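A single protein chain has been omitted from the complex, and every remaining protein chain is retained in its original position.
The first chain written gets the first letter, and so on, giving A and B; residue counts start at 1 in each chain.
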Amino acid sequence: MIRKFAILILSLLLLLFGMEKCYDFFLMKNVNLKSSYVNTHKIDADVLFLGPCEPLWMMDPDLFQKYTGLKAYNLSTVHANFAENQLMLELYLRANKRPKYLFLYVTGESVDGTFNVFNTYNFPQFIGYHRSFIKSIVQAQDSSYIYHEFFPFLKYAYYNDFVNFNAFQGLKHFLAGRSIPYFPNGYVRPHGIVWDGRLERFEKEHPKGYTFKWAPEEYGYLLDLLEMGYRNDIQIILYESPMLNEIKPFLLNRDEIKNKISNFAGEYGNNVPYWVFDTMKISDSRDYFFSILNTNNKGSAIFNKTFADYFNQWQKNNSSLK
Amino acid sequence: MQFISPLFLCFLPVVLALYYVTKPAFRWLVLLLSSLLFIGILKPEALIVLVSFSAFTFYSGKLIQAGRKYRTFIFYSALVVQSLSLILLKYMESEQGVLKLVFEEEGYRADVILLAAGFSFYTLQHMAYLADIYYDRVQADTKPLRFLLFSSFFAKFNSGPLEKAETLIAQFDRPPVSETLFLQGVQRIVLGFFKKMVLADRLAPIVSRAFTAQAHHGSLAVATSVCLFTVQLYFDFSAYSDIAIGTAKLFGIELSENFDRPFASLSVSEFWRRWHITLIRWFSNYIYYPLVYHFRKNGKLAVITAIFATFLISGLWHGIGKTFLIWSLLHAFYLSFESLTKNARLKWRHSVPATFYRAFSILTTFLLVCFSNLFFRSADMHQAKQLLTQLCSSPFGDQGFMNGFVSALAGGGYQEALFNFSVTVFLVLSFLFLEKKILARANAGNRGYLQLFILLVLIFTFGVFKNASYFIYMQF
Partner (left out) sequence: MARSTGRNCLDLFEFLDLIFSAAMDPILIELNQVFCKVFRRKELVISPVSNAGSIDGWDSLTHMELITEIEKHFQLNFSFNEIMAFRNAGDIVACIEKHRTN
């Protein structure tokens, strides 16, 4: 019995080890997996957009290029906090030339610590490689997860509802020799947009309003991002896209947080600007939004133009100052 | 301590090693100390509750056996104390809103659950023990520590199976050491892990979406989710039972089976002979049959009254709330109907083709049980009413088959969601189709190595590891 059990366990370990290596390989081949794609393909954009869902579903690099002439790429990932933003930038820079500009989306939610998260399932294929830097961020954000590395396949077993499909898709891409992702410039145009009811839920949950926290674990990573920009000679620009005016009365310390972000970036980022687009007419109407902070295609088209124009003007002012 | 946890996976081998290096005469002591550690490690207060109630029951049993004049008084007093404690616990749970929170993915309030860990189950076993002594069916146990082990035995502590004291205690004293039994134990444990992590926990978010109305489900999606809840509940609880039975086998101890392929039932009464067998046996032996026996001269009326009384008490045991009340009343109605129409249905059975009869009966029974589980699962009457309204709405919620049904169940129309949903459906259906063979192989012991290997690979590939949830029946 002991002999049979030993054979069983050894076979299992071998198979799991083999599966782990296969998953490592195929996840890196999946061009729709942004973390793998930016780390293995030459994009070499002049401009990067970075942040969670708001820039991911709003900032269209093709439109930006049309209005400014600069090649852009949208590096944002869903629901991502600053730690994940930093990891995405790190992975991008290991395979691509540094961009001239990086537009980082920052709003009250970004520094609060309770809205955005670190989505570990985007990065298990990197654990084991690039050990020190990636591991340190993953360990800080998901402390117990890093120990899954020591048992074969367990790092994938833990997130198998995400990685199974991605590995399978990676196999498909590998067999087909695919090199272009479904969203080639990183921008994900949202489809089937209906009003998501988040505003109503927010008002119900916080009838007396909400006070954002200034969370150290969040602005610590914001500081790391600013330093990363400085080290790599990337001009980082913080910005906040339009939000629906209906929500503003419920955000009790919005102005205070805006000023804190602005001062923080100015001081620690060495004069990094913070652009807040909160006076646009589209903010008055739900016709341009599908959620509190997310514009629909109509609203996004208008904002992309406004943003690009603002950038062009800023660039002109900056170069004339120099 | 939870079965599905790294702590238990470390705890079990250590206890096994200690058990087998200890002399056979003292192995029961290893089990006792391990059981007390198992219970006390997360919540020492639960240990105090257990030891107190075990001592109370043990010494009540001795007094009932010894006493002539006061045995009836002692027996009924002990029953009252135990029943009131159970009712108080259920009240505390419902007051704190702990009930049903185990279903929700966001979390649960663990305090009352952990404090009362196993209480509902070992209290029933204690009550049965005292009743058997009172009615001269068994002799009172003479060894308090053995009795404490019976109450606390970690393999069955959390949620059963319910065992008779004399049957289990006899095994503690002379457990057979058998390689086949050990292998069967490993097989059952792995099968339990598979059912919980791969089947039940993959179904949980699908069910949860319908019950928390996160998506705009059409009536077909709601109906499917309600049915899937019954399947989820089966996998969840039978997984626990498999792990409990398997764990006991590792120590050479046989616990009672708790499930016998309930979805193959041809009637609701048969369903209750295949689902949570030990609990239903308890209710039958100590509530239903005594009532029917005492009022048997009243014929069918006695049976129906006993059915209602049994299920109302069962509903109360599960929890205090209108939804549990409706759930229990529904089953009482189902069984009463079956009792009153037994002969007519038998006649009908012999007049239709056997295959048609089987298919029709299995489907009807399943749907009736699922409908009652709508109330069992609903947090409150408001949620139940909402679901009933949705059941009467358009089939796809005005969104077509893909969006209104498939995507709604899958949690989105994205390829990833559809892929995961398809995998879940495939695994669930395959398992239900092959269940008889899988269980037979798990109980065969020596021939099950390949199945063991496959189940382990499937657990790693498709099991839910993060957000590991409590077993549903731990809340009762």
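Just so it is clear, a residue touches a chain if its C-beta (ideal position, glycine included) is under 8 Å from a C-beta of that chain, and two chains touch if they have at least 3 such contacts.
Model, not experiment: these values are computed from the prediction.
J.: Which shown chains does the hidden chain touch?
T.: Within the full complex, the chain left out of view touches B.
J.: For a quick check of understanding: of B:40, B:290 or B:412, which residue touches the chain that isn't displayed?
T.: The single option touching the absent chain is B:290.
J.: Take the complete complex as the reference. Which residues in chain B touch the chain that isn't displayed?
T.: 135-137, 260, 266, 269-270, 273-274, 284-285, 288-290, 292-293, 296-297, 299-300, 302-303, 307, 335, 338-339, 342-343, 346, 349
Just so it is clear, only the chains that are shown with their structure count from here on.
J.: Based only on mean CA positions, could you tell me how far chain A sits from chain B in angstrom?
T.: 44
J.: In the complex of these two chains, what residues of chain A are touching chain B?
T.: Against chain B, the touching part of chain A is residues 1, 4, 8, 11-12, 15-16, 19, 153-154, 157-162, 164-166, 168-169, 192.
J.: In their shared complex, at which residues does chain B touch chain A?
T.: Touch residues, chain B against chain A: 179, 182-183, 413, 415-416, 419-420, 423, 449, 452-453, 456-457, 459-466.
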